[in-house]
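Got a structure for you, written out below as structure tokens; questions coming shortly.
A single protein chain has been omitted; all remaining protein chains appear in their positions.
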Amino acid sequence: MHKLLTVFPEDIYIDIKAPIDKFINFMLQNWSPFFEAVSKSLQLFLNAIGSAVNAIPWWLLIIAVFFASYKVSKKISTSILYSALLFFIGVIGLFDMMYATLAIIIASVIISLLIGLPSGIVMSASKKISIFAVPVLDTMQTMPSFVYLIPAVMLLGLGNVPAVIATTIYALPPVIRLTSHGIRQVDVEVVEAAKAFGSTKMQILFKVQIPQALPTIMAGVNQTIMMAISMVVTCSMIGATGLGSEVIKGINRLESGRGFAAGIAIVIVAIILDRLTQGVFKKNE
Amino acid sequence: MLICVAALLISSGCTQQSEKIIFGDVGWDSMKFHNAVAMYIAETAYDLETEEISGSTPVTYGALKKGDIHLYMETWTDNIPAYSGDVQSGELIELGVNYDDNIQGLYVPRYVVEGDPSRGIEPLAPDLKMVEDLKNYKDVFTDPEDASKGRIYGSISGWEIDEIMRKKVEYYGLDEFYNYIDPGSDAALSASIAGAYEKGEPIVAYYWEPTWITGKYDLLLLEDAPYEESLYRQGKCECPSVRLTVCANPQFVKDNPEFVEFLSKYSTSSELTSKALMYINENNAEYADAAKWFLVEYDNLLDEWLPSDKAELVRGELLK
Partner (left out) sequence: MNENNKILKVENLTKMFGSKKLLAREMLKKGLSKNEVLKKTGVTVAVDNVSFEVRQGEIFVLIGLSGSGKSTVIRCLNMLQPPTSGKIYFEGDNIKNYSAKQLREFRRNKVSMVFQNFGLMSHRDVLSNAAYGLEIKGVSKKEREEKAMEIISMVGLSGWEGQSVLNLSGGMRQRVGIARALINNPDVLLMDEPFSALDPLVRREMQFELLSIQEKLNKTIVFITHDIDEAFKLGNNVAIMQDGKIIQTATPEEMMSNPSNSYVKEFTNSADKTHVYSVKNIMITPSCLAHSRNGAKNALKQMYDNGFSSVFVVGDKLRFVGILTLERALAVRNGELSFNDAVYTDVPTTQLETPVSDLIPIAAKSAFPIAVVDNDNRLKGLVTKAAVLASLS
């Protein structure tokens, strides 16, 4: 009796580990053509993004950031600051690393938006789907990423492809949530009005709901980008290249300087991307 | 009532801190296993409380020097650049060699060379024997991110062996045909090998023995030129066995002379360790259970490691 109160009874035990292992092994042995196809097409996509990013010379990127931040902030001092920060990444020798990181972030964000925006729309339209989807999204955001990173490596191999998938899993929820939230939040009367004038469902969606929800949706996009950046280091633990792997190397070799240099570069990338995207959605408000 | 509990927690926390022996765990199986054996003996023969703290090599190694962690049961001396210096300067005390007959190098699944009719796998690289032979097989080990080259799954960056492996790839001219990939973490490296093996795909990767991976999967070590100390650092020959030592914090050594005597006698072998790891993998066993199984199976070790009265204490406990 006493023991029952202090220690959880051992007799009540369900083994969920073995079935999960079995399932992953089953996928490995039977679905590998499928995963290979996924992996190959993602690789192609990533290569395309990578070469697009790499086609931008360093000075053009700095100039582009200068003008983009001026357009967003309307302050010459801000745009000088941001382009100087970007220049600084080059000065500390991490410009190429940043390009590799950017390619992964951009690819993950594009995939997240391609999946997230339609999913958010669907979720906003149906309470049933949203009841089912919310815990799934919570799981995606809170499940420690290494838990699915390792099976992802087994299924898809090492490198940038599983990194993009892991980043997408982590970065996807905010854009889905905020798209759905934004559309639901659109004034009922405005939607009623659109209906009352004989709009089709698609007209309501594209002429009213999405434009009205745009500030919220853009906030979701911004969060998704930030989440993607926050996965950079984790992804390098499964072989993703770029700034994250510099951080890992710094840690593994106890080279704090190296770690910090790459860390600072990640912070700069995050700040610039955050301010630019925030500026875009604030302008939409 | 609450205050009492809090006071109890604080006091117990204090005493724990001073009495517990803290083992470092850098994440791999063999080390966890040896920790479990030593912990079992510490508890049964010496009535000491034990605890295991996990972390990456650099973090735990720093803690070991500071005394937050008391000892490593399996120190991969070659992978810690600072190790020999720290031992010389007395910041760490090397108590003995756990085992030094381990292997590391480039591995391929055996089916890549010999095929596996039971799984319907053709030998894709029948003449692959030496590291050098990899030149001829870049199309077998295609890099999915760069189809023009093959891929070698390398060591984790920051390990000392990583530099050596990179030099080796250059030395044999493999860099022309292969990308040497940093897997980022040993979990990712094992996952890559396990994934490829389960799918029956070819892979060539740096790995080491003893591990459950080498115990579970039939991997073939690619041969290399015989070991020569002068050539090894340049990657021109096979890797020597690493001395896997038991090392401890000096203050701890001073405080626990009896237990330290056992530690300095602690010695196993790569083979014994592999067997224990396979036992764990096959039975889905906990490390503590494996330690008990191991001490029953290799009973004679107790006599080698311990004074007879202590050995009997352990045996008595094992019988329960």
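By letter and in written order, the chains are A and B; residue numbering begins at 1 in each of them.
Definition applied: a residue touches a chain if its C-beta (ideal position, glycine included) is under 8 Å from a C-beta of that chain, and two chains touch if they have at least 3 such contacts.
Owing to the predicted nature of the structure, the values given are computational and were not obtained by experimental measurement.
J.: Based on the whole assembly, the unshown chain contacts which displayed chains?
T.: A
J.: Quick one: which of A:Val122, A:Leu214 or A:Ile264 touches the chain that's been left out?
T.: Counting the whole complex, the residue in contact with the absent chain is A:Leu214.
J.: Touching the hidden chain in the complete assembly: which of A:Asn54, A:Thr200 or A:Ser256 does that?
T.: The single option touching the absent chain is A:Thr200.
J.: Spell out the interface residues on chain A facing the chain that's missing from view.
T.: 187, 189-190, 192-200, 203, 207-208, 211-212, 214
Note that in this section only the chains that are shown with their structure count from here on.
J.: Quick check: how many Å separate the C-alpha centres of chain A and chain B?
T.: Their C-alpha centroids are separated by 35 Å.
J.: Using the touch rule from the top, collect the residues of chain B that touch chain A in their complex.
T.: 56-58, 62, 144-145, 153, 156-159, 181-185, 187-189, 191-192, 194-196, 198-199, 201, 284
J.: Show which residues of chain A lie in contact with chain B when the two form their complex.
T.: Counting only chain A, the residues touching chain B are 18, 25, 28-29, 32, 39-40, 43, 46-47, 146, 149-151, 153-155, 157-161, 236-240, 245, 248-249, 251-254.
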